[in-house]
Every structure is written in structure tokens, then in C-alpha cells.
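Missing here is one protein chain; the remaining ones are kept as they sit in the complex.
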Amino acid sequence: MNQIVDIRPDAEAELNNLAMSRSAEPLMEAVKRHIAENVEPITEEFFRRGEGRADRWSWGPGQLELLQTAKDKAKASGLWNFFLPDSEIGRGLTNLDYAYIAVELGKSPLASESLNCSAPDTGNMEVLDRVGTPEQKERWLRPLLNGEIRSCYAMTEPGVASSDAKNIATRAELVGDEWVINGEKYYISGAGDPRCKIMICMVKTSPDAPAQFQQSQILVPMDTPGVNILGPMHVFGHDHAPRGHMHIKLDNVRVPKENILLGEGRGFEISQVRLGPGRIHHCMRSIGKAEKALDLMVKRATTRVAFGKPLIQLGKNLELVSRARIEIEAMRLMVLKAAKAMDVLGNREARVWVSMVKAMVPEKVCEIIDQAIQIHGATGISEWTPLAELYTDVRHLRFADGPDEVHHMVVGRAELANH
Amino acid sequence: MNQIVDIRPDAEAELNNLAMSRSAEPLMEAVKRHIAENVEPITEEFFRRGEGRADRWSWGPGQLELLQTAKDKAKASGLWNFFLPDSEIGRGLTNLDYAYIAVELGKSPLASESLNCSAPDTGNMEVLDRVGTPEQKERWLRPLLNGEIRSCYAMTEPGVASSDAKNIATRAELVGDEWVINGEKYYISGAGDPRCKIMICMVKTSPDAPAQFQQSQILVPMDTPGVNILGPMHVFGHDHAPRGHMHIKLDNVRVPKENILLGEGRGFEISQVRLGPGRIHHCMRSIGKAEKALDLMVKRATTRVAFGKPLIQLGKNLELVSRARIEIEAMRLMVLKAAKAMDVLGNREARVWVSMVKAMVPEKVCEIIDQAIQIHGATGISEWTPLAELYTDVRHLRFADGPDEVHHMVVGRAELANH
Amino acid sequence: MNQIVDIRPDAEAELNNLAMSRSAEPLMEAVKRHIAENVEPITEEFFRRGEGRADRWSWGPGQLELLQTAKDKAKASGLWNFFLPDSEIGRGLTNLDYAYIAVELGKSPLASESLNCSAPDTGNMEVLDRVGTPEQKERWLRPLLNGEIRSCYAMTEPGVASSDAKNIATRAELVGDEWVINGEKYYISGAGDPRCKIMICMVKTSPDAPAQFQQSQILVPMDTPGVNILGPMHVFGHDHAPRGHMHIKLDNVRVPKENILLGEGRGFEISQVRLGPGRIHHCMRSIGKAEKALDLMVKRATTRVAFGKPLIQLGKNLELVSRARIEIEAMRLMVLKAAKAMDVLGNREARVWVSMVKAMVPEKVCEIIDQAIQIHGATGISEWTPLAELYTDVRHLRFADGPDEVHHMVVGRAELANH
Partner (left out) sequence: MNQIVDIRPDAEAELNNLAMSRSAEPLMEAVKRHIAENVEPITEEFFRRGEGRADRWSWGPGQLELLQTAKDKAKASGLWNFFLPDSEIGRGLTNLDYAYIAVELGKSPLASESLNCSAPDTGNMEVLDRVGTPEQKERWLRPLLNGEIRSCYAMTEPGVASSDAKNIATRAELVGDEWVINGEKYYISGAGDPRCKIMICMVKTSPDAPAQFQQSQILVPMDTPGVNILGPMHVFGHDHAPRGHMHIKLDNVRVPKENILLGEGRGFEISQVRLGPGRIHHCMRSIGKAEKALDLMVKRATTRVAFGKPLIQLGKNLELVSRARIEIEAMRLMVLKAAKAMDVLGNREARVWVSMVKAMVPEKVCEIIDQAIQIHGATGISEWTPLAELYTDVRHLRFADGPDEVHHMVVGRAELANH
């Protein structure tokens, strides 16, 4: 069997064991039960409470309180913060075990947050846990782990091609004991949420260093003067208030020297910590979304009648169901394999597997959701099904954390190197 | 050459002459000039005036006045109502000549309305012109032709498969001299617009007649008691206020007996009048939208730099541009041919051509816009480009006026019949 | 995680362990060494000896002797007949372990036969082993296991749709102590080989029984009077002499009553034994073929220069390499999973997994080979690369053992049943 990366011989068998660990099985059951008992019953009410409020950038009356009840129950049951592999925090789940669970989380819009496992907090907490100083951990990691505050991650910039991270132009200069930051970021998810208190910001600190050592990551409290939220960026016409994907101008923002993470010029090194699992988590949840779409597709096609027959008996519909199932199973195995590769080989060695699933999953899941939409007719793009929301969400993953094209480049080059 | 329909021999050469008529050329130039001089300059301001208003279901201050200036200029130049072939009204343009012009209209969001050529008014005006009584024309067609009011067309229902129009369940019963209508319609485009005064409503009047003679079309003034607008249907999370795609409950709505169009049980007969040109107009405009997307794709790909090169020099991007151009030219010729078929053969004989372009164009245009989005990265789904709006608009055409699948059924069956 | 079939809880973890067993690892190494040392060096010479012979339906001088040297070496090393899971015969390998090895076999045209593991003998031997009488085993299984004779399997008929096996029309009637068989079969692979001595023939014995009990399988020695080979069926213009895919007329063929397998009306029951592993073996080998095509694609693209650059740096070529690698890994995992499902759940319960890979793999492998062809230009369809042969071979799998469409039907229906 060709391998995309060379591995030590004894790792190969381990790599192909994609079974969830026995110890994680009860956790999986507990998570499913939690979603069924504590999350699903409040979901509709949660969104209803958010309707029609005057200030779109606040939460509706009682909305967060409702969510808090689910969070409290999860925390009380120990279903909390289990996204960190090899860590004291949470459950120390392997990436593989987390992958199984994340598929479930993808099916329900509130599930991740109810377990304190939602993006971008998971990635930010992982970074703080791995490279934060004790002071940084105390100040920001602790409240994040407690689910008291939320966070954002500011990387993408409107002025440069996000596919090539070396282009990042937001400038941070050390002036006395402070970093002075100037630049513009956009599509900063969650930055509109009133609970968002801290931003991890990718900046250029060292323009004269070699290309891969020019960037750094700096902690920027959201209430720092000069952090100007210009407004929300829309996703297919939708602003996702009050969480939003914000457009932010950093205008002479000053933060203490100590707010840098890991050290000057080590921004890309941190990205390696963060982006591997983050990309995988998105793909895991996307599979849950594909399952959701397939489920709705089957329900609609078996109950809706046209020309005297249920839709499933018409034309290519049954084959579409089959193709969706086949692609979902193939994607699931690929995500499990990539997760296992991270567990066995480490994030660095597993990066080609991560790029494979990042290039594969969102594109195929979009297609499946699109077919589910088509079978629903106009209802498929309406607010009466989650399909339009699922579609736009997964569609945006095709360029978030590196566009498909860049991941194909990584995979293609690894293949050449292997010959 | 195989023909999808048998035609009289002397029509064949005529059918393949897809050139715009000489007489329409100056009109085409005038329309382009009008868009460039009167429409483009006000477009940004028009939408800006609509932002942040308290009542989403009203127009912003001065919004309609701005549009009216463009409408007045168009009317003064005789660029008005030219969508009706073989008619006293407007210019009597052939479907073919209109097709050329409609491509242009598709590139600009206000162009159609500035010329009083926007859906669903065009279809409604065509129906009134072809089958309306003198009274109906005076009461509704005149103000529509003058651009004083707007209209909507209520066909789709949430409870039944819209792919099979025989399912229409909204019931109209003759009680004394009035039709009493009960039912539910959704995705009624434009029904939220305060200027919308009249609805043409597809209803079931004759449940005991053969399937194709059960439906009728009835004029329902929007202010009739019982016409309850329940709220807007979203399109990918967007409500398109204040025009909207409304969800309407018809609750013991009473209109005079004379409000029926053409006669009881002739609903489908009217659809033939209406849907042929309507479907073609959508496809024509969609080609303009594809041109717009390709234009943006090329601009972005030639100016944005990643990995030291403009995007157009990376990977498959140049081939995507080529494929988009090829598909656009093929679609353009198909739309012109379908329009010409309507001119030469009549709507009925041309229906297979109409189904061919309806099944072909929206699907391919969606793909082209999607690729333009991908080349733009996050900006592609933002409010900074029209791409997301173009995408959702064309995506919804894949089930409006019959889903792709039904049009493929029409084409497939015609092919079998030809053997 | 949704499962396409319900399984006993303790099987789930086992199902997802896709690692080769430790005990099979040395066998895998031995097979690879055998191919490299004993098979690859004789391959070119083997085919050269077959060229230009007068009688196309014989083997060239010394051709079989050359192959025999490789067979002798394999048998001496115990690399022989290891395709049968849970069997006294050969190595008793699991389907999973065999899957890993079969991928290797797919890369080299003589590898399978050198190990006595080539189709359709493997399937026929499995059937004889599972359901044969002692006499049938002694007469036919023993020489097959020894690699002394070869066999064929006669199912497909020109006159009926092979997608629906219930259509099989070849008639066998019991007259006295003999079955008298009349009918027509085609694409009977290997039937032209002078070494082919026995045919397993699917026939209709019981036309009045319920549909699934009408067919039987009967052993028909090739030299029985009335077995008339009409000629070879071509595969894309190629007759594959001297093995061939023969067109056979069965004209009052008489065989003893005892030649029936398992019993009257049990033809489909035997197919279940045979077709599961057989379909999987084809898919496994197809993955090896895809690896071969990708390998050639990369070699060509990195060494061939156009417009001043190696092809790999032009256009979409690198992305094609990436997509091929991703699809290959996804297919590999799916095949391993299906093989494991057969091991854990049994052939019957695993049938949906088998249909999933049968519907997925040949279609995608065809695409990969086709892209490898395109990168080679005319050389890609010539006799200078194995690509054209690989393509036609895998293309024909898209209807052999049930067309893609039927397997999608199986998968789609299982999905519905799961809801």
C-alpha cells in the first residue's frame, strides 16, 4: 500500500485501527443522551427568543439563560471541554475519539456550545493550553474553559489572498513595552458576540525575517481602544447576528509586550498547533451535517408525492440517496484516518492527511446538502429546514482555514515527493 | 440533423437564424446606454437608502423616488414594456430580440424594473393582455403598463409538490356571485412590496373535471379581506425585504365572479401563455448574471496575488475561465434558439426547447457563479460583491417554474416520442 | 454514527479496526517479494512470446512454461490459494487481510495467476469448497487448487438484462438421469483458454417456483458435446485471445444429474457465497490499478516538458494528482471496511457494504485512469503503457457482477429501510 507519508513500520497497523476506544464509548452515549434530552428540546425556543429584538447585536431576552441550563447540565455530567487530546484539561480524548463525537455535534446547532466545544474557542483554548504562559492561562484560558467568556481568532484580511498566509499584512511594532497594532481583519467569526472578550490576532512583527518567521500571534482584549468593529460581513446575505463574522479595523491598538504568544516570529509554529485539529473538527462536524441533510432528503423523498408517486420513486432520487450514503461513509473513514494519523504520527506528520480531508469533505458535503435542497424545492432554501443554513456554513469552509486549492497543492506535492 | 420536434420544412432555416433583427439593434444600444447612464449611477445609492430603516417592509426614504427618475427617463425614450411579442403594447419585440436585451438586463439589479420589464409583472401583463377582459385590462393592466403598481403571481403551495402543478389544492368555490377562496401559498415573490396591488392566483375550481381542467386563475386584489400575509419566506437566510417572497394564507377571500381569467378550468391553458416566455426571460437574465460572474472572476484572478503570482496563473483557474466562457456561449445560443422557436413555432410547439434551456441554464450558471465565489475567497460570499446574491437568485430558479427534474422529463419524453 | 445495517454492539469496534492482522504481515512481504523477483522479470517476455502466433486461440510457444516457473516458485513458498477465508485450504486469510494483498496483485497482470488467485477460478473454487460434494471436489476442485486446469463461470446472457438475474433464461431440464441444457451465454471470461476444463453454469431449472428459487448452478465440462463456442466477444475492439470472453451456445448439452451444485432452485443461494468476495476482489485489484495509473501519471507529468515546464506545473495537473490520491485513499478504506464487514458480519449482512464499494470503486478508478491517459496524450491509449488495458478492464467492471445502477438500488433501499 502506498503511503502518503513514510511512517515507522510499527505505526502502520495502529494507523489503520479506526475503532473508537472502549473507554470513549460511554462518553459517546452520554453525549447523545445529553443532546437528545438537554439540547434538542430547547433549540427551537432558543432561536425564537432571538427573533425581532431591536438591537441585532445583542442576545434576545432569556436566550443565553436557556443555553446556560444545557451548559450547566453538561458540566455537571462531566461532558465538558473534551476536545483536547493528551491534556490534563477535559477528558484528554484522542483526536480519533473526538472525531466520532464531533460528527454528532455537527447535527445540532447548539450541541457544540452546550459542551463548551465550539469553534473558535476550542482552537484558542488549545493554543493557550499548549503555549500560553501561566499568566495568560489564568487570565484567559480559565474563563474560556469555564464557558464564562468567548473568544475570536483574527487571521483573514480583506486586502490580501488568504490562501497564502505569508501575505498577512497587519503590522505590530514594539514601542516601549507595548505592541502597537495597525491593520484590517475580516470574517472574524464570533467577534460580534457581546460575550467575546479576547482575540488572538495574527500579525506581522518581523518583516525582515525569512518569510516563515515574520508573523506572530498576539492576545488582544476586545475592549482595547482602537479595536474598531466596522460591521458584520454577510454570508450569502445573512449577518449571523449577534455572533457575526465581523470586519475589524485595528487602529493603533496597544497591548502589553507580554501578550505575545510563544515569542516573536513564531506565529506559523502556533498555527501548526491550532490548524490541524481545527480543520479536522470542522470536517467531523460537516459529516454530521451531511448526515442531517441525507436524513431530511430521505424523509422528504419518502413522504412527498408527485405524479402519483413518492419522490423517491422518481428519476435519479434513489441513486442520489445511495451516492450520498457512499460518500458519507468514505468521508467518515477518511476523517477517522486523519484523526488517527494525528494521534499516532503527530500533527506535523499527519498534515497531508489533514489536507486530504479538508480538500475532500466540504466540497462533497456541499453537494449532498445541495441535492437535499433540490428535493425539497423552495422549502429547501427557506427557514423551514436547516438546509440553507447548513449549505452556507459548509460552503464557507471551502475557503476557511485555507481554500480547497491550497490543500490540493499540499497533497499533490506530497505525492510527488513520494515518488 | 435530428429535431426534437417535427417542423414544417420551410421553418427550419428560419429557426436557425439567430441574429437579432436589424430594427432591434438601435434599441439594444439605447438600452445599454440607459443602463450605463441612468441605472448604474443610482444603484449603490438606491440600496444605501434602504439600509437601517425601522420597518423592513417599507421602502427607505427616497428609494422609490430615485428609481422613478430612471423609470421616467426610460419611458420618455420609449424604452418601456418591450417584453411583449406580437403586441400593440410596447415595441412588439420578438422573443429573440428580447432575449438579446434580457441578457443585458440580468447584469444589473435595477435594470429590468427601470424599463418596466421585471418579473412577475411581465408575465402577469402578458396574461392580462392575451386573455383579460376589457374591464380587467382597464383596472389592472393599464396601471401595470404605466409602472404605477406592481403585482404577484401565486402558484406554489407549501403543502404539495410544486413539481406537479395538478397538485394545486387552494380551493375556490362559486358562492352566489363571488369566488370564495381558501388555501395557502408561499414564495409569492414581490407580495411584500407596498406597491403590490394585485395577485393572479392559481386555484382549484373544478375538482371533478379531468385533471388538466380542474384549475383556474383568478384576480385577487391584495387588499381583499382574508388575504393574510403570514410573513416572508427566506432565501438562504435572507428575507429580501421589502419585496419579499411571502407566505400567504387565503382565508375565505371573496372576489367577484368576473375576476376569473379566461374561464373556469382554463388555468393550465393560461399557464402555457405565461410560462413559456417567463421561463425564457429568467434564463436570458441568468446568462447576463453568468457574464457578470465571469467578469468578476477574471478581474479578481488577474489582480489578486498569492504565492508570488496572480491567481489566474495558479492551478486550474485559467481553465475554469475557459470552461465558463464556453458554457456561456453554448447557453446563449440555446436560449436564442428557444426564443426563436417560440417566434417561429409558437409557444406550444417550442415547449421542448423551453424545457431544454430551463433544465440547462440555471444549473450551469450556478456552477459558474460558485467558481467565481471560490476565486474570491470569503469576499465572494460577502456583501462586497454581488456573487452571493447572484448565486441564491439563480439557485432558486432550479425549482421555480418547475424543477430541473420535470423539465428533463419533458425533454426525455419528447426524445422517446421522436424515435 | 449512522450505520447502514444494525449490528450487535460489540461488533462495532471490531468493524472499524481495519488493520491487517500481524500474522498476515510477513505474507504480504513475501507476496511483494515474489512479484518483484519472480513475476515482474518475466512479464514482458511472457507477452512477447504470445505475439504473432498463427492460432490466436492457443498460447504462444513457451508462454505457459514461463508462467509455470513463477507458479512453481510461489507454490514452493506456500504463496498459493490464500483467497479463501475460514478455510482449510490455502492460508485461511480473512477477507481483510486478503484485501491488502489483492491491491498489490492488481498492479501486475500476471501476479494473481502466479499465486493461483485469479478470477474466475477463485470464485469457482470457493463455491466448490463451500457447497461441492466430495466427488465434485475430487474431480474439479483438486486440479483447480493445483493450478492444473482453469475454469469459467457462465451467467450473463445476451438476450436478457443482466442487471436483473431473475431474467436468466438458459433452460435445464431433467431428462432421465441427465440435465439437458439449452441456451446462450456471452462474455464468459476465460472460456477460450485451452486449459479451461469446467464451467459453472447458471440455468433455470424450476420455472414454476417463486422467482428467487427458479435458478440452479450446474457443472458443465467444457468438452461436453453441445457446448459450442461461437467466438470471442470483444472488449473495445480487443478479443483478449487466447483467454477471451467467449460467446457460447448450449445446444442440448447433457450432463449427469449429480452435476448440480447444492440442489435444484438454489442458484441464488450459491451466488451469495460467490459474489460477495468476488466483487470485493475485483474492487481490491482495481485500487491497485488506480495506484498504477497514478504512478504513471506522476512519472509522465514530472518528466514530460511542454511550454518550457514539466506538465505537472501546468494547469490543473497537480490538483488532479491530489484528487486521485484522495479518492484512492477513500476507496481503499471503503474496501477494507467492506472486507472487514464480511469477516465480522458475514457475507449476507455485509452485502450493503459490498454494494457500496462495487458502485463506488470501478466508476472512480475509471476516472483516474482516464486522467492518466489524458496526461500521456496518444501514448496513453497505445500499447506502450498499460493504461488503455487498465481502462477497458475496469470499465467493464461497471456492469460485470451487476451494473452500478443495481448496486446503487441496493444501497438506496437499505438507506430507506434504515429510516
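We call the chains A, B and C, going by the order they appear; numbering starts again at 1 in every chain.
Keep this in mind: a residue touches a chain if its C-beta (ideal position, glycine included) is under 8 Å from a C-beta of that chain, and two chains touch if they have at least 3 such contacts.
No experiment lies behind these values; they were computed from the predicted model shown.
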Chain not shown, its touching partners among those shown: A, B, C
Which residue of B:39, B:79 or B:103 touches the chain not shown here: B:103
Which residue of C:17, C:87, C:392 or C:418 touches the chain not shown here: C:392
Residue among B:331, B:372 or B:390 touching the omitted chain: B:331
Interface with the undisplayed chain - residues on chain C: 156, 158, 161-164, 167, 186-187, 233-238, 304-307, 311, 314-316, 373-374, 377-384, 388-389, 391-392, 395-396, 398-400, 403-405, 408-409
Contact footprint on chain A, counting only the chain that is left out: 315-316, 318-319
Footprint left on chain B by the chain that the document does not show: 1-2, 4, 12-20, 22, 25, 100, 103-104, 291, 294-295, 298-299, 302, 312, 318-319, 321-323, 325-326, 328-334, 336-337, 356, 359-360, 405, 407-413, 415-416, 419
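Note that in this section only the chains that are shown with their structure count from here on.
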Euclidean distance of C-alpha centroids - chain A vs chain B, Å: 38
Whole-Å separation of chain centres (CA-atom averages), chain B against chain C: 53
Chain A residues counted as touching two or more neighbouring chains: 405, 408-409
